[in-house]
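With one protein chain removed, the remaining protein chains of the complex are shown where they sit.
Should a chain be cited, it is by its letter among A, B and C, assigned in written order, with residues numbered from 1 in that chain.
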Amino acid sequence: MVRYSYFPGCNLKTNAKGFEETAIAVSKKLSAELVEIPNWNCCGTVHTLSTDNMMRRIAPVRVLSRSRKHIDTLDEETPNEVVTLCSMCNSTLKIVNDEVKHDHDKLEKVNYQLEEDDEIYKEDMEVKHFLEILRDKIGFENIAKNVVNPLKGLKISPYYGCMLLHPDKAAIDDVEMPSVLEYLVESLGAEVVDSPFFKLCCGSYQIVDEDRIVDSQVTKIVEAARKRGANALVVACPLCAYNIDHQQKILKEKVPGKLPLPVFYFTQLMALALGVPLKLNHFEDHHINPKPLLKELGLSGGKK
Amino acid sequence: MKIGVYICECGSNIAGTVDVEEIAERAKEFPNVEVSRVYKYMCSDPGQELIKKDIEEKELDRVVVAACSPRMHEPTFRAVLEDKGLNPYVLEIVNIREQVSWVHEDMKEGTEKATSLLKGAVVRSSLMQPLERKKVGVNHKALVIGGGIAGIQAALDLADMGFKTTLVEKTSSIGGKMAQLDKTFPTLDCSQCILSPKMVDVSRHPNIELLALSEVIEVDGYVGNFKAKIKKSPRYVIEEKCTLCDDCVDVCPVITHDEYNQGFAPRKAIYISYPQAIPASYLIDPDACLGIDPLICAKCRDVCGPEAIDFDMQPEIIEEEYGSIIIATGYETYPIENIGEYGYGTIPDVISGLDFERLLSSGGPTGGKILRPSDGTIPKTVVFVHCAGSRDPSKHLPYCSKICCMYSTKHALMYKHLVHDGTAINFYIDIRTAGKDYEEFYQRAAEEDHVVYIRGKVSELFQDGDRILIKGVDTLSGETVELHADLVVLATGMIPSEGTKKMANLLNVSIGINGFIREAHPKLKPVDTAISGVFVAGTVTGPKDIPETVSNASGAASRAAGILAQDELEIEGTVAKVEESLCRGCGLCAEACPYNAIELKAVNRYGHTLQVAFVNEALCKGCGSCAAACLNGAINQLGYTDSQILALISALGEE
Amino acid sequence: MSKTQIKEKEENETPMVKVYIMGSSHEVPASLTIMKAIEYAGFKIKRGAGCRAGFCGACATVYRKAGDYRIYAALACQTQVEDGMVLTQLPFVPAPKAKYDINKLSPTGNTILQFYPEVARCLSCNACSKVCPQDIHVMDYVQYSLQGQIKKAAEESFDCVQCGLCTIRCPAEIPQYHVATLVRRLHGKYEMKSPDTLEARVEEIEAGFYEEGFNELMKLSKDELRHKYFHERDFIDQKKA
Partner (left out) sequence: MSFEYIKFGKEEKDFIEKIEEISGQNVYSCYQCGKCSAGCAFSSYMDKTVNQLIHLIQVGQKERVLAANTHWVCASCLTCSVRCPREIDVAALMEAVREYQLREEPEKVKISNIPKEVLDKLPNIALVSNFRKKTE
């Protein structure tokens, strides 16, 4: 059992509890246990693109140095990597990690702040998204072997969003034609439905003050998937999940008729397939309740 | 020993910051100086006469000219000395213009510097030895590598001048990329119609030896005396006997992709790339054929009337000597599989410019009708994307390939001619029509054929149902644009071909950052390379259109002929010379020589065989790296021996 | 004895230090705290003093030591003066306190964001923890509250004395100590398990179990009550025991 230093990200304790609990349960089953960093702080998403705003770089670097300390407390084979579930954390931490490794006076300025808290970052670690661990360290064949009840009947349209692939330094797969979610879904026994808008931005933080933007993006994304026969979406970012999930409920009220597509986190799908107790999914937090679809496909009997 | 010193004013160029009269006076006290004169323009005829008269009357042994850089007038003053029977290498030129007057403002400092340089030169000049220019024989045969339009033109020009020429072509037929084109801009002549006459000339020309299916694998020797090894792969069909009756094709069981038609059409294992191919003969593709050795099927041979098929053909190595070589290995189009945003080449209806050429051409897979590769229907809306992967330093080609705007306009125009009710939309950044009649061609496409030009680069292409969704922009109206098209043609740029990389390595010719071969001088020596005797023609040095390629090829041919026309070549006198008694065969000089003109040879010295450095004077460029590298001074560059240079340095040091 | 004489008398006995208060210099006994030094120098502290025992937070102040560029923060009543200290007085910290009815809330991350959305602006720069006189990891409890981990935030912020220094220093203008109050109240009301003995006692009272006992006491006179209070209380016995 290899243990990884795991950085949850600010949403994984509140409305994305299902994402975290299923991830930890699944990681244990696949002998790559995610161990939470004791005192982690917010990664500071969406990372600033300005070059002169050093204050915004303190949070991510502090996360990295706290994770590095946490790694030392874990066992020997724990690699020098922090694993994250949320794509926004993945993008932010990777950009900053790369930035401070190449620009030492920026690192010095940030370290000067962290010195007093004894949390200097020594550039000796990498940032990985859990999907990368699943693909590179565990491998889809192992995942397929551990599948207890294959997700027959589920037609999943993978939705990467933008932060898993952008910018180039943070991409976990090919920027224009990624395949990691496709392989994962297939290894769980579900059917993959390709959609052209697999990385069309969901509107991200515009949901706060310009939600009409998010509505049009969500309509495009969901319609493209539905037109191609998908009956669900899989995502890796709590904000995309909220935007697509919640706005579909609002749109359903405005334009009744079309059945909304439930939105799953990729670890929830794995939990269903690997027979992890159903309650860990916290489907009650979803705005579009996925239970009817699962019951219809006979997949909700996932109790072990 | 009598030395004549001549100081040039060069108008005010030198006289402006150097007191020429002063240094002339001082020069008189320098050792062995017989005469010291000043003249306004030494390089002018009266200036030269001045020196000639002094050589004669004063029987001068050495001449020192203080003027501009030797690169400007060394040949001029050497001719002056030769004219009066003096060995041209006893001339010493001191640069007091670029190195003194142009870089100093203070008259006093300028004069001081000029004087000390002049002193050094006089001291060195006294140590100079007369040298002879070596003569080397010339082989009057030319080698042209690459059978595209550039190679064809160069070979024809050389052959017409009477020189035996070997044209080597890697594929089964000459014609290159031009043979794959349908029409050519801006005149819309059919490409085959203007190319095949030249190809036939090549096959019929007595002075041209055409080697198809061949590759140059090794070249050594030097200008005038290149030894080349050419590997000719077997055609398995005897060219003379084959009557192109096509009977063999019907019986051949193997079907594979036809590279000539960009993989859109099938061909058999035995085939001819296109009817007008030269050499006009079929061939068997060994990889596709079920088995030649051991023989598996042989249906083709059984049905071949003139018995032209011979399975026992073996690859042969041809060795020949050549006076000069022309590299004309052409280009490849940038693969659309590299561009992620446009689908990595996985979307069937997104094709490259060359693919569209094949669709357009009547000999092509669709017989000249524009059909969609996915379902064979006629596309009603076709989008042409300019600069696909060009002008894109971030991931693809940083440069502009000159011809894509024109061939995309031609494609749009041809499409409108064939599908009148269709819509052709060109997404462009800048329309570049820099050739003759190019702008008129572009106007015609827009005015007469109503091709729609939208200024903006396409960001992404999706397969949306059976049509292609294009996410583009119209920067002139300031709106993003989304539209569905039935067919998308990507106008990709040119990249150096595989052959270009190989030949550059073989002939150690230098390559630019984009992989194209670097000319000796981009403006003044466009067809020469750093290696004398090796010339380049066509798109090997960078993107060109057909007119430019042809004139470039003719230029290369004339430059190559410049060498072939001479009986012998003169080699500069200032080459490296080995003092065999001092050489201990360490090989440091051989490694240091950028032109690998030095090799170690076994020499019998007092009964022992020792390795001693040997300089191939024809290859030596007189750069002096070997002299600098040699630890015990065994090798020296004539005209710049260590003793001369040390004397010059010590003279500069004196007060 | 006039005021000046008192000063001379003490000078030779207790060592004096020079401090600067609001820019003017004063000689004060070295043993005094900042608050006493300010009062010793003649200032009357109207606002900025409270329990004088270090837990009400009213006397939070900032000061600088001689030759040190840093601005230190502390509770005036708990910090001893040093020679060359530069002192001042902080006004009341006008941090916004949200209005809410604790009974109508639920212990979730969103509740905190509802009343204090600026918590989402936290930059994790830890300036607040550095200035906290109670050495609380202020940033950590702000982060825990942002993450919805009410329990951890409540425990971390327990010793807060509401002095407001963290809010002054916060670049994201977060009223940390008000957030801490909300978090502790949420935790106390909704998450902590109230002790069962307390519930049992409340039920007994409501069931009127102690009615007669009360009525009897109500009838007694003051002296009887005093007698009962002082002599019949069991704790006195414990003392003897």
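In this text, contacts are C-beta pairs under 8 Å (C-beta built on N, C-alpha and C of every residue); 3 or more make two chains touch, one makes a residue touch a chain.
This is a predicted model, so every value here is computed, not measured.
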Left-out chain, listing which of the shown chains it touches: A, B, C
Of A:75, A:115 or A:168, the one touching the omitted chain in the full complex: A:168
Hidden partner chain, touching residue among B:421, B:479 or B:567: B:479
Residue, one of A:120, A:138, A:201 or A:297, that touches the chain absent here: A:201
Touch criterion as defined above, residue of A:120, A:213 or A:297 at the omitted chain: A:213
Missing-chain contacts mapped onto chain A: 9-11, 14-16, 42, 44-46, 48-53, 56, 86, 88, 162-163, 165-168, 175, 199-201, 203-210, 213, 216-217, 238-239, 242, 246
For chain B, residues in touch with the removed chain: 341, 387, 391-396, 429, 455-460, 471-475, 478-481
Contact set of chain C toward the excluded chain (per top definition): 109-111, 113-114, 117-118, 120-121, 146-148
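Definition applied: only the chains that are shown with their structure count from here on.
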Omitting chain A while every other chain stays put - resulting connected groups: B | C
Averaged-CA centre spacing for the pair chain B and chain A, given as whole angstrom: 53
Computed distance of Cα centres, chain C from chain B, in Å: 84
Distance between the centres, which are taken as Cα means, of chain C and chain A, whole angstrom: 42
Multi-chain contact residues (two or more partners), chain C: none
Complex contact set, residues of chain C against chain A: 108-110, 122-126, 129-130, 137, 139-140, 143, 146-149, 171
Complex contact set, residues of chain A against chain B: 174-177, 196
Touching residues on chain A, where the partner in the complex is chain C: 8, 10, 13-15, 39-42, 44, 55-56, 58-59, 62-63, 113, 116-117
